[in-house]
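Of the protein chains in this complex, all but one are displayed in their positions.
Order of writing sets the chain letters: A, B and C. Residues in each chain are counted from 1.
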């Protein structure tokens, strides 16, 4: 039985508490938040959970073996670092930290102390992404050509980060998970209309040496909610539409066949229009798998599916995108 | 009665002939194509139209007052230039020419000779775009924030131009038509997977000094056909979905209200979710308005709605995008 | 402060308890269920609520002023009747009872004792239906022509009632609420494929003397989930699609104009295609309005929006439909 402390009971913390509560071999032991009113909410639902406004108490409690950090991004590093330094396993919300330097530091500490450090890239654990991973890993798509994601809506505007730091981590994590190739550089463009210097609409391109190109479109001021990922390959293509109630993942047996790439004329390109297939997806709440994965990794010592390296990869792209966006799309090497 | 010659009877030429045939004060007089078999098709449908494989005959015919050029992009300039030099009014398919230099040259000749030079940006004449223009001109959207277009499908791959030159002119022309602001620079990213060096997937960003940002996503290898334009303003937002059978244009009374941009906290941004409205649109074939506009401008001497300047604007952005895409998104000033 | 007892803590009971808990002037006092395990769930969330497996205790408790019945349909009558006879106000889940005789009996008792008897036709309190009511009441639709509802999915099959008794009450209640006209007869058709004699797919037509016709399609074995209501009038038409995330209600300014109904030719019928409009809807959980309405009616003595008469109207149509369906669509007068 691993005793867990959840740090931060704001927007996402309640979901963590609820899921740890229902995870085998996990025991929701402590909840820590600076705001006593929020702690009261914990008490109403889970009267047995210990409450505190002081993080030090969590750190010093010998009973707490693992900490889940659900605080604002800017504070991820401090909370996670202290927990690791006190010998506790750590699960951090996405993105794992506010900079590459911070992320690398966390990786180092965890490695040295042989502790589990996991980032909560929740989407990786959805039935949709796991099915996509299975299909891509099996080679069904052929060579990967492009990964195009759109995540836009009229959403809550963050005041400490731009729209890429807020919305893109989900899709960058999906990209990082689905493809083996490593990106080489990024270009980002965007604009700010709210007067605080933080982009509320942004476009990010990620280049790979294999010819794969990835693109992310994020917008806080869109009239409609769109959440799609298109993955195009030489053999098949996937459309993942997270707003669909069922059939979130569609695999299209479509493409072109280039008979003779040396001498390219119209007649040598043949279009292929085949079936479409929407596999049944596991409907389990993704967060349940996250908490289970965390506990399993602590118990067995294996690396999590969304380990600190994937956390670092995502932050690497975000940090580069911020440099690029300030220079109007100038390519930034990774 | 203006006597018209249509040059090129391939994919688009038949539509031009059919529409000129039904346009008041226009007389479909000559059709010219290098391929005699195509001319036979003209003869079957319009036995009274004169046919020729030699452009010179068209140029020298004193009866032909106006020429519509529907040939491959690379040849637009030569066909249009010669027609203007022979004193004929010219309608050219989009894009007006293959380079800014060519486009400027055509503008000059037409101006000197006081001839009508019009580019066939067909979408400008659709009920959808005309309604959008009306709404934006009326100020309903407030300050313009972004223009986001997606035009992707599993389409015929062109062998002489990349996907931006093929698909983006439609949407760049719409942008050029809808907004008064002039763009200042572009960044473009893309990739080629067919081995001919021409990008088959591309992303183009266009910057304005007003804060408006425009973005274009074009792809020849997408499993699904998407044709959308999102226009976001401070007061309202438009979604134009050309794949919708009816309700192609939806106006959303949605946005945010920033009470005090100096001291930005969460509490000062208020979300506004209002009604959505889909106006009835004129369903007339856009090309009918194009041919009518051409004839009217010849007769009255006024500038066409899609004049050579709009043609030049579109080519300017395309040419800059090509420079940028080769340099991985490097900003290119306009 | 009205002290409430909720009877039945199965599928729907928890929602009632949660909403009464948050309703002004209501006090969730007692929860009664035959199953002690369910009562434990109540205790975990609401430790202050009194629990019992014996309905008699509720009836005899002088502190309980009102009872909400969320038990299987067959038992509605007994639970509601006893509560009324013990002087308690009653809210019953839909349908109000299993027969017209039962429903009439409840109406009588409530009337004699001057008690509030309300049926939980939840949909009436949604933002969508309230907006539709407003529009229809205002006369925007003109003469009402048809009301067509489809409510199908691959859903939980009930074992005590057929699919009409299970799914149609929602839409019959909406019909009853939206139109002033009283129906005169019903015809129903259906089929049973599960071997228990209860129809799992059914079609119900309701006739009115005004020319209005209503139709209901219900199916437990459909591969897709559809929940739509079309309301057609002489001036405008409404499409209510409950599966839409936003824009659930669309008003179409469409119709025909019959210039001279005496001498009907093609040329005298003019089609009218106008705008579409999707009003912003109140997103509040409908059940919150239900519990508030119940409390308000108890306090003021006014009749509820969904009073016992509307409950009786719905049961009247259901009972007639059952007679008709057994006789293969034979018309049954109401």
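Here, contacts are C-beta pairs under 8 Å (C-beta built on N, C-alpha and C of every residue); 3 or more make two chains touch, one makes a residue touch a chain.
Keep in mind that what you see is a predicted model, and the values were worked out from it rather than measured.
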item	value
Partners of the unshown chain among those that are drawn	A, B, C
Which of C:190, C:279 or C:304 contacts the chain that the document leaves out	C:190
Contact partner of the left-out chain, one of C:14, C:72 or C:329	C:329
Positions on subunit B contacted by the hidden chain, ascending	45, 47, 225, 243, 245
Residues from subunit C at the interface with the omitted partner, ascending	143, 145-146, 148, 154, 157, 159, 185, 187, 189-196, 201, 203, 205, 207, 211-213, 215, 217, 219, 221-224, 230, 232, 234, 237-239, 250, 252, 254-256, 258, 261-262, 264-266, 269, 271, 273, 324, 327-331
Hidden partner interface residues of subunit A, rising order	246-247, 253, 273-280
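The criterion applied here is as follows: only the chains that are shown with their structure count from here on.
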item	value
Arrangement of touching chains [line / ring / star / complete / other]	complete
Separation of mean Cα positions, subunit C and subunit B [Å, integer]	53
Centre-of-Cα separation between subunit B and subunit A, whole angstrom	39
Distance between chain centroids, defined by C-alpha means - subunit A, subunit C (Å)	42
